[in-house]
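Pasting a structure here, questions to come.
Every protein chain but one is kept in place in this view of the complex.
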Amino acid sequence: MLVITCPYCGPRPEIEFAHGGEAHIARPQDPSSLGVEDWTEFLYMRANPKGLHAERWRHLHGCARFFNALRDTTTDQFVATYRTGEPRPDLAAVKA
Amino acid sequence: MSGSFRTGIGGRIRRERTVRFRFDGVTYAGVEGDTLASALLANGVHLMGRSFKYHRPRGVLGAGADEPNALVEVTRGAGRTVPNVRATQVELYEGLEARSQNRWPSLALDVGAVNNLMAPFIPAGFYYKTFMWPRKAWDALYEPVIRAAAGLGHAPTAPDPDTYLNRYAHCEVLVIGAGPAGLSAALAASRGGGRVMLVDEQCEPGGSLLAEPDVRIDGLSSRDWIARTVAELQANPRVTLLSRATAFGYFAHNMIAVNERLSDHLAQPAAGAPRERLWQIRAGEVVIAAGAHERPLVFPDNDRPGILLAGAARTYLNRYGVLPGRRVVIATGHDEAYRTAIDLSRAGVEVAVIADLRPRPTGPLVEQARALGLAIRTGCAITGSRGGLRVTHARLSAILAAGKLGPPDEIACDAVLMSGGYTPSVHLFSQSRGKLRWDEALSAFLPDVSAERERSAGACRGIFALDAVLADGAAAGAAAAGIDAPPALRSTAVDADPAGVMGAVPHDRGPDARAFVDWQNDVTSKDLKLAVREGFQSVEHVKRYTTNGMATDQGKTSNINALGVLADELKRPVEKIGLTTFRMPYTPVTFGVLAGMARGDLFDPVRTTPIHGWAVENGAVFEDVSLWKRARYFPQGAEDMEAAVRRECLAVRSACGIFDASTLGKIEVVGRDAAEFMNRFYINAWTKLGVGRCRYGVLCREDGFVMDDGVVGRIAQDRFHVTTTTGGAARVLNMMEDYLQTEWPELDVWFTSTTEEWAVIALQGPKARDILSGLVEGIDLSPEALPHMALAEGHICGVPTRLFRVSFSGELGFEINVPADQGRTVWEAVWAAGQPHGLTPYGTETMHVLRAEKGFIIVGQETDGTATPDDVALSWAVGKAKPDYVGKRSLARPSMSAPDRKQLVGLLTEVPETVLQEGAQIVASRGLKAPMPVIGHVTSSYYSAVLGRSIALAMVSGGRARMGETLYSPHGAGEIAVKVVGPVFHDPEGARVNV
Partner (left out) sequence: MSDVIAAGRTPFEALNGLSMPGLSAAPDRTRYILRGRAGILAPVAEVLGFALPTDACRATGSDQRHALWLGPDEWLLLSPAGDRLDKALAFAIGDVAHSVVEVSHRQVGIVLDRPDAAAVLSVGCALDLDLAAFPVGMCTRTMFAKTEIVLWRTGENVFQIEVWRSFADYLWRYLVLAGAEFA
């Protein structure tokens, strides 16, 4: 069971969280103006990286906030968690 | 083999306390402190089991968790029978009842042993090769026979009557293993002031020291040093010390699973005493002090009863006061066996010979043995054994130059004690995803790079000399606690050369000799070589093909020897071959402890509504809807469900029914942007919905498919009362929060689940208004003031209510929302008021029929995650003028409006009494042979009492263009003819709700 650091509540056990898929995929402002390919890209295409992955989590059974996390998919180690709306942290800065 | 093999003195047993037990129906005597294995050995019994594949007679091999042979079934009666437990880890108690396994009719005479004679025909990969053809024989013949023969032990068939506990724990430092390294680590860590946990699988702390009575540490006997250390730990309130507690799994972020056995060692556990407890320990730092496992020697016929590990024999002698035999042969490639020889010799056992594979063994232990006058043959291989159910002779051959062997020599003996060296236990380290490195000098994989906040100490990282182990443990414990290491302790231990041997011992016994590598899965060196010859190169493939290391012992005794054999055969160094992955559990754990308290009443929460008690008292039959119990129907007298539902349906249509709708999901959407949010989220238009009015809302996912539905009432300009399906409430709320928090955070709107705030009483039927009229206060029930799809706030029976005039039945209907605590009171008041009007309680089954008669869909029944609103005839609900809503763009895709999409239709069977099966397929013509083109399926099907015939809803390709067509539902050998009609069967004009 992972320990996930909620940006609001601090480190908490995984059972309080729900995974929310890849982060930083903004819903288009005006979906109806999008062509099929752009809409398909938004709706279905997701990265599946080996290594660092920006993903959404929700502290469902805690503060109930969605937030983003950088997790290494090969080790399950979290490099950073940050609030929705904040940019993906610069990795070099995180490691420093 | 008669007489006692118990020594007169020594050991950690209490000789004066006799313990009687039975093994295979024979009563024996052991003493307090024995394990089942040590007690049997004390009685001269080595034969404890039959091997898995060849049914070869097997004796105990080890003395601990690594035991692959002595797997027994311990029973305390029905439901308390545990198969496959290691006799070496079963603590003896008065009346213990154990049975050997994998034999019939008896352990000594086993019919299955014919497999042993068939061995040449059961090579590695036998199953893969043999049962491939004919295909049909697999189901009828091969699989049943294999299944009957496979497996070890028998699972009990009665329910497990024991209780199992769970505990979450947190500590700054967790130490795994209470041997010399672990005790030192825990003691050092405890001085840091943080919380320390020390878990150990044995019945008392001490580990390897329990078999070292003569060693002195820090001026104390080992026994006293253990006692002093444990006393200091126990006196510290920040330290938790668990015995009989096996750390069996190492999970991400330093979560360690520990199985604590609470009562298996007790003769008479108190009634209801819990059997085991699962600890889920989150540790800041972990110190693994798991010790090492002794390696057997791989020589022909090395599996006879009476052949065991030398270190295990020493444990039996020094800890349990048991002699492994009267005249023993020691076969070794490692110094440690000399300790065994020396101790046994001093205990009066005749050591016939020490056969050492090494040409020139040196060191203090070898010298001690020589000084005692023990016969030592160096450069000597053990090449076989003789005997029936017990070894009688060891076959020895001198190793000549260039790997040639001298003439064999048979030495009479009643036990052969072997040692190839020690394999550090890296199971938990490997589970933690740490990286191992190969140490050529030790012939061992050692922990290298940690993946977690963890460190290994002592033998499990290749440190064997006792002083070094004590220092390593203390250093690890102190480092884990972030403090300086304490001064080193000195002991009187004589150190052994840690180097050993691995792989197969050379022999001259020809290609058919069987030298076992994996005792538990009956894998020989020959099998491993065969796998290589057949092209398997990867250690992972060889493992799966031969099953080496795949038994419940996780290859504790076999992994390194298997690698040695493979390295020889592949002509590759071991580090290039690599090790297979260790997985949890380290030793088997019961299903009981994994289930823990989640059984019976506590398996899952059982959610009931405030009105549940009334339904129980009135004879309701319940069904599970997600975690909820919902009343399905209310039978009267001897009614079955069909009869009850027909009566309930007719009562609603002719008078009135009362229904508990409390489980419906409810979400309060509040804020000045509430309407804007609803507009963006649901497919409907909301801005023009007036306060006090309701609308049927449909929710799509972004891919355009229907996700949920429900009536939404506007309580105020900035407040909506949203209802969802019973099962969809949490999903819808989560999706709302997702869009609000991550896409539209600028909106001033908030969501609060109110599902359980309100009890909901649905009153449906032409008499509903008459029943209600005497109960409400401050609400005008007239059709003008409260028309269909309107709501009002006021009081009912003195209780505040939100009264919705809505209908899921097609009749005049109300849904009375009242605060949950008052739900039952109001229900009973309505019930009483309804008696003169023929009010009838109904359940979910009738609710389903009533709504199907009206063609109302149920999300998840008519829809399956691929239905658009238009597919289920809900395109009228779409707010077409809205620039956007969730799902709108996807619905604009051409395929979403293709004419051949499956569309909701009604079906009427040609024979009115025939009720179609829900889920039945629909085809276009008669007489088709499978596989046939299917054009749809039945989603709902009932007998409609009010119509006097069956009705069905179905999703049929291009269904709306097929009105009047006759289609067919394959059924048995033929098919049922159906006519396609509109989905609304009853009162299509909707006159009955508008009264």
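As written, the chains take the letters A and B, and residue 1 is the first residue of each chain.
To be clear about the criterion, contacts are C-beta pairs under 8 Å (C-beta built on N, C-alpha and C of every residue); 3 or more make two chains touch, one makes a residue touch a chain.
For clarity, every value in this text was computed on a predicted model and none was experimentally measured.
Engineer: In the complete assembly, which of B:A820, B:L850 or B:A873 touches the absent chain?
Structural biologist: The single option touching the absent chain is B:A820.
Engineer: One chain is left out of this view; which of B:A598, B:A898 or B:V995 touches it in the full complex?
Structural biologist: Per the contact definition at the top, the residue touching the missing chain is B:A598.
Engineer: Which is it among B:N166, B:T392 or B:S654 that touches the chain not included here?
Structural biologist: B:N166
Engineer: Which residue numbers on chain B touch the omitted chain?
Structural biologist: Interface residues of chain B facing the absent chain: 165-170, 195, 272, 274, 280, 282, 597-598, 601-602, 604-610, 612-613, 627-628, 668, 670-673, 748-750, 752-758, 774-775, 777, 796-799, 819-826, 829.
Engineer: List the chain A residues touching the unshown chain?
Structural biologist: Interface with the chain not displayed, on the chain A side: 1, 8-10, 12-13, 15-16, 61-65.
Quick note on the criterion: only the chains that are shown with their structure count from here on.
Engineer: Counting only Cα atoms for the centres, state how far chain A is from chain B in Å.
Structural biologist: That pair's centroid distance is 28 Å.
Engineer: Name, in rising order, each residue of chain A that touches chain B in their complex.
Structural biologist: Interface residues on the chain A side: 1-3, 13, 18, 20, 26-27, 30-32, 34, 36, 39, 43, 56, 58, 60, 64-66, 75-76, 84-85.
Engineer: Using the touch definition up top, name the residues of chain B that touch chain A in the complex.
Structural biologist: 251-253, 255, 280, 282, 433, 451, 702-703, 734, 737-739, 741-743, 745, 883-884, 888-890, 892-893
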